[in-house]
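Of the protein chains in this complex, all but one are displayed in their positions.
On to chain A.
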Amino acid sequence: MGRRRRRLERQAGAGAEALPEAIAALSRTLPTRPNPETFRRAKFDLPEAAPALWRLLFHVLLREDDGTAVPYPEAQVRLVKSALRAHGYPRPALTQLPEDGSQGSRELLLALSWLLAGGSLLGRLLTRTHVLTGDQMPMCECEDLAHATACLDLPAPCKDTSNGLDMRYVQWLMGKLRFRWLNLICGHQEQCALLSKIHQYTQGCHSNQSLGHLSAAETELLRDPEAGQQLLWRLERENGRLEAALEWRRLEPIFWQWMDTVLGACPQCPSDTGPQPTFQAAISDRGHEELELVTRELQALWQELQLAAEARRTAWEAQVQIQGLELSTPQVLVSEAMVERQLATLRQAWEQWGALPHGPHRLVRCESRALPGGGLWGTEAIKALRSKAACLEAELHWLQGQCQQELAGLAGALPEVVWIPPHGH
């Protein structure tokens, strides 16, 4: 960490005049391409820079480039605040900013740099806008998932809940979700069927012998030459972004030094005893990030284990007290065998999880028996996904069981109320 900091300082001294270039490179990499001047204004906390930064953060944190409508500025502000909270952003000053999005440009700049300092943000943004020509098949999406769950915790639309929420509305929404889910599955199956047809009909058309057939995007190019222009334009835009990203990597240290001065210009907030935002800049390489992820998981697991052990122990003690010392050896043997079996299942599941292939793969129909380097057979992928689905399902059942127990507990507390299970689904 210290070493990196020293390196940054050394490089920064060499090219202080390159700051505008660094900021320009950054802005060309980011989704809304903010005016570089916005950053300078934000350093002095000028209000005119705020709307552009709110918008930028909204796009960076929440919006896929899918052409869906952008919510109102107020909603954007709320969404950004809650997404940052979900990411664990430590500065309380941000949450106190007014919701009309008119102020706080410096705080927003700090938040943006905090996200950048995390290391994976730019990479993720570039992946999001990556132009695909092959048919992708996502395998393990654990990183995406971690990102998505962080974003899921969005604020509920401002609804007056003082009168209490009608249970039927919740059931209605659940049903809607179910239908959307079915629709999605159906759409996905259709896509697979059509892809398979394209791959079959275009067998032998591809100039690349190892691929053999065209992808959907390539077929579309043949069908509609206009689409070729579009693709060229998108590729050029992506190239521009990638070049800007390279430039940014080179000039990044200058930006961080400047950010130190921004932070210096910030009035110290006495209650803010958390880590300095620049601290995060050190943890940018992948190893650290993964380590952190694993540590967090481990901690969660440990806590869970502690809780479970505690519960078991009390239950056991209660049982022993009732039964006295009548426990016979066969009973002990049986329970030991059961525990061992459970442990073996868990171990096996864990190993399978670990062995899952990562990252997206290009989907290729292959007649030959040979597997290209780094490739993966569809059957293997399906098997891996199946076992993952089974694991998740088991977890879901467990959680449902917990909820049911909780509900039963609640129901027991209200003896005068009759509980009738709903019919239907």
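Quick note on the criterion: a residue touches a chain if its C-beta (ideal position, glycine included) is under 8 Å from a C-beta of that chain, and two chains touch if they have at least 3 such contacts; residues count from 1.
One rule holds for everything that comes next: contacts and distances are computed from a predicted model.
*Asks:* Would you kindly match the missing chain to its UniProt protein name, picking from "Rab proteins geranylgeranyltransferase component A 2-like", "V-type proton ATPase subunit G", "Tubulin delta chain" or "MIF4G domain-containing protein"?
*Replies:* "Tubulin delta chain"
*Asks:* Among A:His130, A:Lys176 or A:Arg237, single out the residue that touches the unshown chain.
*Replies:* Considering the complete complex, A:Lys176 is the one touching the chain left out.
*Asks:* Looking at A:Leu194, A:Leu246 or A:Val320, which makes contact with the chain not pictured?
*Replies:* Within the whole complex, the residue contacting the unshown chain is A:Leu194.
*Asks:* Counting contacts across the full complex, list the positions on chain A that touch the omitted chain.
*Replies:* Spelled out for chain A, the touching residues are 166, 168-169, 171-176, 178-180, 182-183, 185-187, 189-190, 193-194, 422-425.
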